[in-house]
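Input: one structure, supplied below.
Incomplete set of chains, arranged as in the complex.
Letters are used for the chains, namely A and B, taken in the order the chains are written, and counting of residues starts over at 1 for each.
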Amino acid sequence: MLLQARMVQGSVLKKVVEVARNVAGESANLVFSTTGFSLQANNVAIMVAAVLPSDAFDYYHCDRTISIGISLDSMFRIFRVSSDDDIVTIKAFDGVDCLTFVFESSKQDKVSEFMTKDIDVVDQEPLLHISEAEYHAILETENHAILKMPSVVFARICSELADVGDSVTIKITEKSAKFSTKGELGISTIICRQNLDVDKPEEAVVIEMNESVSVTFSLRLINSFTKTAPLCNTVTISFVSEMPSVFEYKIAETGYVRFFLRPREE
Amino acid sequence: MLLQARMVQGSVLKKVVEVARNVAGESANLVFSTTGFSLQANNVAIMVAAVLPSDAFDYYHCDRTISIGISLDSMFRIFRVSSDDDIVTIKAFDGVDCLTFVFESSKQDKVSEFMTKDIDVVDQEPLLHISEAEYHAILETENHAILKMPSVVFARICSELADVGDSVTIKITEKSAKFSTKGELGISTIICRQNLDVDKPEEAVVIEMNESVSVTFSLRLINSFTKTAPLCNTVTISFVSEMPSVFEYKIAETGYVRFFLRPREE
């Protein structure tokens, strides 16, 4: 077998596909390599990169790098057949130009198998936008600000502001994050204070910075990924000068989904 | 009084009306006889027959057979006024060409009465498609397969497959039921294994057969009755050569709703 990747908590894969489709529409590039899986999709305004290293899977075997172009909408419809507690296995066979998705119910009494039509399997290296190591190097050398907060709170704020205006200005200072918008009704401002004194670590609002920043984004774009059921409990937003900002959600412990968004000119 | 039929668990009648309307659209034939109630409706593709013997009611009295043609949509709108825990009483009077529906709240503090406009009351025998005795005789003599499974699982499978294709092929073998469809995305197959080792009897998947069968149905038609809140916990599907297949839901212990569906040519 060319590829076999099994994830007991299959809902993770389902959510990644769902959010990528909501955000970037059309087609995605899937890459299975010997070290893990990645999905990348983008349109003119936003890029999604999901990475699941092999140890994020319960079983992972891949003979060589497979790079596949696939419609996100088809992927989404395939996964819609699965329940949130299904075990998911993705398989590919040498010489057969299709992927097989197997969804096993957690109670073992139902097995659902989906075989795609012919797909484009190309043996090429993935074109990842930015590697993990490069990303951390950038954070250490450049002026930046990082905001970490509960993902549901962030989603709620951006949803609320979208009722008033169509863009949000995020201003990070030493002790607080200020989200503001204006529209025909007036001006709306939401302030989240740094908050480390919490019962559960995921409830914290943490600010780390060597420079205060103020950047403006399209609320429609942010809401395209926050409106999906949260990928994880916290979101980490990195603002680095002259670069797209990165909204990161950890998944399956060793993996992540990142949304790269270029700020609007003010 | 010509007719008085009272059912404490009135939601049973409400569901029968709802599902008949969803499935067969236009009008139904209601029959009240001295031995009980039946509702029959059909269109070119499917037939619904609901039977509630007099002992399925908490009180039942009917002087003589009354056969009524009535719009399912009107019936549905009348029942929509009732709560799920209402007690329902249906009444008819000699010489008055209307039915009266009484909905009493279980707490006795609210009584809702609905008097229909003139309806066609015809003294004729019901034209039941097939009698209970005939049905069992057929099962004993003919080649057949019977699949009994939790109704929510059956509903979920048919709903999932409808995302992929527009018909389902059900293949019954000794130990498993295989549901499959294909569409532009690919091929989807769901397997349910016979499963008798369950905590509650209604969770079992039971197969009884003297011949393996493979039949194909329109998913739209099946989903027209499975998408209603389940009439009971299990569905029993009987496949008999050269006859429509029967999807049966028991209701109110001694009654049932059956959907007769002719397989598609493959």
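Here is the rule we use: contacts are C-beta pairs under 8 Å (C-beta built on N, C-alpha and C of every residue); 3 or more make two chains touch, one makes a residue touch a chain.
Since the model is a prediction, treat every value here as computed from it, not as a measurement.
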- request: Please report the number of identical subunits in the complete assembly described by this file, where 2 are shown.
  value: 3
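The rule is simple: only the chains that are shown with their structure count from here on.
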Task: Let me have the rounded angstrom distance from the C-alpha centre of subunit A over to the C-alpha centre of subunit B, please.
output: 45
Query: Where on subunit A does subunit B make contact in their complex?
result: 74, 77-78, 80-81, 83, 98, 109-117
- request: Give every residue of subunit B touching subunit A within the complex, in rising order.
  value: 153, 156-157, 160-161, 163-164, 184-193, 195, 205
